[in-house]
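Here is the structure we will look at.
One chain of protein is taken out of this complex; the other chains stay put.
Going by the order they are written in, the chains are A, B, C, D and E; count residues from 1 in each one.
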Amino acid sequence: MNTHPMKLVTVVCEAHAKEAVLRTIREVGAHGYTLFPVEGDGSQGLRTADIPEFTNLQIEVILKPEAAALLLERLGQEHFPRYAMVAFESDVRVLRPGKF
Amino acid sequence: MNTHPMKLVTVVCEAHAKEAVLRTIREVGAHGYTLFPVEGDGSQGLRTADIPEFTNLQIEVILKPEAAALLLERLGQEHFPRYAMVAFESDVRVLRPGKF
Amino acid sequence: MNTHPMKLVTVVCEAHAKEAVLRTIREVGAHGYTLFPVEGDGSQGLRTADIPEFTNLQIEVILKPEAAALLLERLGQEHFPRYAMVAFESDVRVLRPGKF
Amino acid sequence: MDIFDAIRANLLSPAVLFFVLGVIAAVSRSDLKFPEPLYAGLTIYLLVAIGFKGGVAVAEAGIGRVLVPAVTAMALGALIPLWTYPVLRFGGRLSAVDSAAIAAHYGSVSAVTFIAATNYLKSVDQPFESYATAFLAVMESPAILVGVVLGKLATRAAGDDSGASLRTAVHEAVFGRSIFLLVGSLIVGALCGEPGMKKVEPFFVTPFQGVLALFLLEMGIVAGRRLGELRKVGPFLLAFGIVVPVLNGALGVELGKLAGLSLGGATLLGVLSASASYIAAPAAIRMSLPDANPTLSLTASLAVTFPFNITVGIPLCLAIARRVYS
Amino acid sequence: MDIFDAIRANLLSPAVLFFVLGVIAAVSRSDLKFPEPLYAGLTIYLLVAIGFKGGVAVAEAGIGRVLVPAVTAMALGALIPLWTYPVLRFGGRLSAVDSAAIAAHYGSVSAVTFIAATNYLKSVDQPFESYATAFLAVMESPAILVGVVLGKLATRAAGDDSGASLRTAVHEAVFGRSIFLLVGSLIVGALCGEPGMKKVEPFFVTPFQGVLALFLLEMGIVAGRRLGELRKVGPFLLAFGIVVPVLNGALGVELGKLAGLSLGGATLLGVLSASASYIAAPAAIRMSLPDANPTLSLTASLAVTFPFNITVGIPLCLAIARRVYS
Partner (left out) sequence: MDIFDAIRANLLSPAVLFFVLGVIAAVSRSDLKFPEPLYAGLTIYLLVAIGFKGGVAVAEAGIGRVLVPAVTAMALGALIPLWTYPVLRFGGRLSAVDSAAIAAHYGSVSAVTFIAATNYLKSVDQPFESYATAFLAVMESPAILVGVVLGKLATRAAGDDSGASLRTAVHEAVFGRSIFLLVGSLIVGALCGEPGMKKVEPFFVTPFQGVLALFLLEMGIVAGRRLGELRKVGPFLLAFGIVVPVLNGALGVELGKLAGLSLGGATLLGVLSASASYIAAPAAIRMSLPDANPTLSLTASLAVTFPFNITVGIPLCLAIARRVYS
C-alpha cells in the first residue's frame, strides 16, 4: 500500500484551553483529533494532573500540510499569549489521505 | 553514541480492536509496544473514554522499516474496514537497533 | 509564522526510573517535559499499569538537537543498564525556539 | 397497585431519577462525565456485591433447588435468538449477519437491569429468590454462542475461520471480566455463607442502593450519548427494542413459573429475558462477527431497550407476574 | 463556648486535621497524590449527596419558605463583586480586568467550604436549615456574570466579542458539571422526598463525614501546592483574602437574619459569602476574561481564603451569628 505524507500537530495545554483549541482545530478543517490528560512541567510551573480543572491535556491532530501551518499560526497568535501551552509539528505518513 | 533509524507506527483505535491489533503487531515481528487510553473524535463519532469497553486506545510500536510497512499494509487490509481506526508512520532514531 | 527545527525525545520506562530520568532531563538543559502512565510490553515483560509502583511512564521532552544528543547518550549509559526502558528521538518543528 | 402506579413508583425512585438526570446531562451536552476508572470501580463493586450475595443464597437454598430454574434460564437465553433472528431478518429486512448480532444481544442479558430489578422488588416489598443472581450468571453466554453460529451459518461463504471465531466468542463470553467477576463472587459467597456475609455486609449490602443510584447517573450519560444515533437505526429497530423485551419478559415470567420460582423470582427471570446486553455481547460479537454493524445492535440495546427497561420494563414484568400468579 | 474554643474545636476535627496533613504533604514535597479519577469521584459523591439531601429538605419545607432566602443569596452573590471591585482596583491598584476577575471569584462560592461548614455545625450540635444547599446552588453564577460584565466594561476597547464572552460565561456558570450535578441532585431529592432518602441514606448520609475528611486531605494537597505562589500575589491580596471573607461573612449572616433564617442557616449564608470559588469561577473567567492573570485570583482564593475558611472562617461565622442572634 502507498503511504502519503501528512502533518501531525501535537498541542500540550492547560485544561482550560481545551474548548478554545478544539474549536480552532475544527476551524482549520481537521476531521478528527485525539486527546488525553498528561502531567507536565514548563515555564508556567508544574501541572500534576490531580484535579481535572488544573490538569494538562495532550491533543494530537493529523492534517494536511496547509491546514497544519494554519493551525500552528492561529495557535501562536490566539492561544499562546493566553494559555500555558506548547505546540509542535512533525511529519507522518498515512494510508488514506482522503480521511484527513 | 550512534543513533539508528527506525519507524514508529502509531495506531488509534476503538478498544474492541485491541486484541486484533496487538496480534498483528506481534505477527509482523515487533518486540514490544506501548498503549494507553485516549479520547478522540473522527469519522465514526466522538469517543469520550468514560467506559472501558467504548474507549479509544493509542498504540505505539517501534520497529524496523520493513516490518512497519508490513504492519501498515495489514492494518489497512484487515482492520481498517472493520474498526474505527487511524494509523500513521513516522521516522525515529534509537540507540539499540538490535532491540527492535 | 516561521517554524524552527527541534528534537523530541520520547522515553518509555518503569515508574521507578521516574526521578532519575527527570533529573537527567533537567541536567541536559531541558525547560519542561510531559509525562503520562502507559501500559506496555517489551523484553522485560508486560507492564499492565494497574498499580502505580509497577506501571510504565511515557516521558516526552522537546529540546535543542545538542541537548537531545546528550540526553540520549546519558540515558544509554546511565539508565539503560538499570531500568526497563526505551528511548527514541524524532524531528519536530516549533514556533518559539527560545522556549526550549 | 395497578400497573401505572407501579411505573410511577419506579420512576420516582432515586435510582431511576438519577438515570434520567444522566440522560439529561448527555442530551444537554453538559460536560458532566464519570472518569473511566470510577465507572470500572462501580461496576466491579456492583458485580462483586450481587455475586457474593447470590452465592450466599445459593449455599443456603442448596444447589438442588437452583438447578432446574438455572437450566431453564440457560435454555431461555439460547432460545431467544432463535425466534428473534427470523423477525429481524424477514420482518426488519436486516442482513443475516446484523440479524444474528442483534438476536445475540437480546438473548444475552444486562446485569445493571437485573440489579435495578432486584432493587425495585425490594422497594415494593416483593420477596424473591436471592439466588436468582445465578440465572444472571448463566444467561449471559448461551445467546451469544447461538447468535455467532447463526451469523456464521448465514455467511458460510467466508466461513473458513468459523471455528476460530466461535472459540473467540466462547472465550469472551465465558472468561470476559464481568462474567468472571460474577461467577467468581458467586462461588466465594457460596463458600463463605452467612458467617462471611456478616463481615462484609456493611460494605456490600448496606450502601448498595445508593451506589446503584450513583451508577445509574453514569449509565444515563452513557445511554443518553447514544440517543443521537437513533435516527441511524430506523423505526423497525426502535419498535423491536420495545416490543420484543415485553414479549420476552412475559415468556420469562411464564417459564419461571413452570420452573417453580416464586412470583418475585419469575419477575426477575422475566427481566433477564427482557434485557439486552450492551457490554458482553458487543465485545464478543465484534470479534466473531466483525462484519455486523455495531451501531445497530448497540444503539437498540443501549439507547432503546435499556432505558425502557429501567423505567417501564421492570415494573411491567412485575405486573405481568402478578397477573400470571393470581 | 467563646470564639477561641470554637476555633480549637474545629481545628481538632478529623476533617480539618486531614486538610492540614494534606498541606504538610504538599509543602514537604511528599509524593502523596490522589489520582485524578479519585478526586473526581469524591467530588461527584459529595455534590450528589449534599444536593440530594438538600432537595429532600426543600420538598419538606416547601418552595415558599426557601424562596426569600434563596433570592437574598443570589442578590448577595451579585453584590459582592460590586463592592470588592473598587477595593481591588483602587485599594490594591490592580488592573481593571484582574480586579473584575478576583471580584467574581469572591462573589461566587466554594462548595467544599459550604460542606465543611454543615459538617462543623452538625458537630457542635447547631441546627440549621438543610435546604441551605439551595443557596449554594444559586450563589455560584451571579457573581461570575457580574464580574465578567465589570471586566468587559473596563476593557471596552477590545470589546467587540463581549456578547460571545458573556454567553460563554453564562453557559459555563449554569451548565458546568458541578452546578449541573448540584441542581440536578437537588431536584431528584425534591422529587423523591423522605421515602427515597431512606433507600440511599446508608450511602449518601451515614459515611458522609468520613468521605469529607478523606477529600479534605486531597484538598489540602491541592491548596498546599499553591502556597509557593503566595509571593507572586503580594501583601495586598494576602490581606484581602483574609479580611474580605470576614466582612462578607458578617454581611451574609446579617442578610440571612433579615431573610428569616435561623442562626444555623444565617451562619451558612455567611460562610457562602465568605467563601471564594476556585473551580467554577476560574473556568468561566479563563474563557471570558482571558487577559486576566489567573495566578492572582486562583492563589488568593485557593491558597489563602480556602484554608482560612476551613480552619478559622467557619467557626468565626458561627461566632458572629451567635452575637447577631443574641
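Rule of thumb we're sticking to: contacts are C-beta pairs under 8 Å (C-beta built on N, C-alpha and C of every residue); 3 or more make two chains touch, one makes a residue touch a chain.
This structure is a prediction, so every number in the text was calculated from the model and none was measured.
S.K.: Which shown chains does the hidden chain touch?
M.R.: Contacts of the omitted chain with visible chains: C, D, E.
S.K.: Which residue among E:G91, E:P127, E:P195 or E:G210 touches the omitted chain?
M.R.: Within the whole complex, the residue contacting the unshown chain is E:G210.
S.K.: State which residues belonging to chain E touch the missing partner chain.
M.R.: Residues in contact with the chain left out: 12-15, 17-18, 21, 24-25, 28-38, 41, 123, 206-211, 213-214, 217.
S.K.: Identify the residues of chain D touching the omitted chain, counting contacts across the whole complex.
M.R.: That gives, for chain D, the contact residues 35-38, 40-41, 44-45, 48, 52, 175-177, 180-181, 184-185, 187-188, 191-192, 196, 199-204, 206-207.
S.K.: In the whole complex, what residues of chain C lie against the chain that is missing from view?
M.R.: 16, 19-20, 37, 46, 48-55, 82-83
Criterion: only the chains that are shown with their structure count from here on.
S.K.: Show which chains lie in contact with chain B and also with chain D.
M.R.: For chain B paired with chain D, there are no chains in contact with each.
S.K.: Please state whether A-E or B-C has more C-beta contact pairs across its interface.
M.R.: Answer to which pair has more contacts is B-C.
S.K.: What is the distance in Å between the mean C-alpha positions of chain C and chain E?
M.R.: 40
S.K.: Quick check on chain E: which residues sit in contact with 2+ other chains?
M.R.: Where chain E meets two or more other chains at a single residue, that happens at 35-36, 40.
S.K.: Return the residues of chain A touching two or more other chains; collapse runs of consecutive numbers into ranges.
M.R.: In chain A, the residues touching two or more other chains are 36-37, 49, 52, 90-91.
S.K.: Let me know each pair of chains that touch one another.
M.R.: Chain pairs that touch: A-B, A-C, A-E, B-C, B-D, D-E.
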